[in-house]
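Every protein chain but one is kept in place in this view of the complex.
Our next item is subunit A:
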């Protein structure tokens, strides 16, 4: 993918988000699960962003995850709250692999912004890389429990991974269907839904069956990790910029705060973190977009670990450097920290990611071997 296309995407995202995103819309809703802002969702559909990672055969732009990640970096910087990764990128990785008629129909709805999709694969906390499911598909109905599902709309469609006699299947299920119950927990910019499925009947036969279904989930998760890394890196950079602005203007003891080394040196450390994070997600995005098995790449885990750590550290330091104002809801700096909490915990927290990084970077995992003996 050429740098020129990337800069066009980045510029258009910056222009659009600068005009459309207002941080005040995020105040006053701490602890409240948030759904899509349908006007904004339709607007980004209009811009073509929802179909970036879908092939042209599926109504998409035929680009790859590296293009989506470029957008996500800007989303992070601008605190754009729409669930792009969960609601567009991850479903794209699944739909792109399916040639069932319903897959083309859903892809078109996803790209147009009038079908609200999400992917439900996870069943336990911290099991980011398990490919087995307790949720069962019996050939006609689906039963089980899915957790930590983002971007679930009441009138949406959830792509559910389940076990069957032929291995893993992925089925498309209307959230309104009988046998579907759910509860949402609030995150910074959205929610985690806990979904109970009790003999629910999907819209159509499975989209994918067997090894190709497993591969699609693995790819969706790897894509999402890289995109989330980009978004976290953007969150950290936006937070750093807001903080350097603030400490350059605020005066105490007759000096700008930035004249104190205790302040400026912390800004320098934040900068180093942000640049490390930026270097690793960009590398991972380029690697993942050409890899057949992106889940085997160590750099994906390194990117998710680094960007999560850096966004959290930057967010906390920024709150501190804003002083008492930083602790108020009306000061936007806390939004960065809360967004960092969401995206660093989702899809694998830093410590877990580093263990997988080590395992994937060609070093024998002696701990795992010892545990298995």
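Criterion: a contact is a pair of C-beta atoms (placed from the backbone, for glycine too) under 8 Å apart; a residue touches a chain by one contact, two chains touch by 3 or more; residues count from 1.
Note that contacts and distances are computed from a predicted model.
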Next on the checklist: Can you work out the missing subunit's protein name as recorded in UniProt? Choose among "(2Fe-2S)-binding protein", "ABC transporter permease", "Lipoprotein" or "Acyl-CoA dehydrogenase family protein".
Outcome noted: "Acyl-CoA dehydrogenase family protein"
Item to check | Option from A:10, A:29, A:316 or A:354 whose C-beta touches the chain left out | outcome: A:354
Checklist outcome for this item: The one of A:61, A:162 or A:267 in touch with the missing chain is A:267
Checklist entry - Any idea which of A:36, A:306 or A:322 touches the chain not displayed? => result A:306
Next on the checklist: Using the document's contact rule, name the residues of subunit A that touch the chain not shown here.
Outcome noted: 244, 247-248, 256, 258-259, 261, 264-265, 267-269, 271-272, 275-277, 279-280, 282-283, 298-299, 302, 305-306, 351, 354-355, 357-358, 361, 363, 366-367, 369-370
